[in-house]
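Let's turn to chain A:
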Amino acid sequence: MGIEFLIVNILLVILIVIASLVAVLLRDLLAAAIALAAMSLLLSLEFFLLQAPDVAIAQAGVGACLTTAIVIIAIKGTKRMEEE
Partner candidate 1 sequence: MTFLETLLQQSPVLIIATPLLSAFLMPLVSRIHAKVRDVFALVVLGVTSCFVGLLASDVLSHGPRIYIFGAQNLSFPLVRILFEVDSMGVFMAIITVMLASIAVVYSWSFLHQQDGLDKYYTLLLLVVTSALGMELTGDIFNFFVFLEISCIASCALIAFWVDEGEALEAAFKYIVVSSIGALFVLFAIGIFYAQYNALNIATLAHLLQFTFLDKIVLAILLVSLGMKAGLAPMHMWMPDSYGRAPPSIILIIMSATLASVYGILRVMFTLYGNVLTTSLRFSLPAHVIIGWILIALAIVSILIGVIMALVQTDLLRLIGYAGVAEIGYMFLAIGTSIVALGTSYATVALHGGLFHILNDALDIGLLFLVAGAIYYVTKKRSLDDISGLARSMKFTTVFFIIGALAVAGMPPLNGFTSKFLIYESVYQVNPILSIIALLGSILLLAIFIKVLYAAFLGPELPELKDVKEAPRSMLLAMGFLAVFAVVIGLFPNLVLDTLVKPAATALLDHAQYISMVVGGL
Partner candidate 2 sequence: MFSLESGSGFWNPVLWVLVVFVLFLLFYGIRGFGRSTYKKGTEQTKVFLSGNKETSAEEMHVKASNLYWGFTTSMKSLYSVLRKMHTGNTSDYILWFVLVLAVLFLIMGVM
Partner candidate 3 sequence: MIEYIPFIAVVAMIIIGLYTVVFRRNLIKIVIGISIIESGVNLFLIILGYRDGGVAPIFTSLPPGTSFPEGMVLPVPQALTLTSIVIGVAVLALMLSLVMHIYRKYGTLDVQKIRRLKE
């Protein structure tokens, strides 16, 4: 395995963890949903790099697009800010 590939992978994985942390820590739920979408997209990219194009397409379609849409719909139906 090339060391460049490993480094790219590790960077992506670290970005995914950071995105999920951001999604958890933000008080604005809409921003959290966008962070979750970013995490899903990065995850899909990681799947693609790990030679799983099928899963990458599914993750991009379901995770990044539909999940975000559903979360945003739910936020629209409830309340945007997380209360103290």
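In the analysis below, a residue touches a chain if its C-beta (ideal position, glycine included) is under 8 Å from a C-beta of that chain, and two chains touch if they have at least 3 such contacts; residues count from 1.
Behind the choice of candidates: all candidates are chains of the complex that A comes from, given by their letters.
Not measured: the values here are computed from a predicted model.
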Complex member in contact with chain A (any copy), out of 1, 2 or 3: 3
Interface residues, chain A side, partner candidate 3 - complex: 1, 6, 9-10, 13-14, 16-17, 20-21, 23-24, 29, 32-33, 36, 39-40, 43, 46-47, 50-55, 58-59, 62-63, 66-67, 70-71, 73-75, 77-79, 82-83
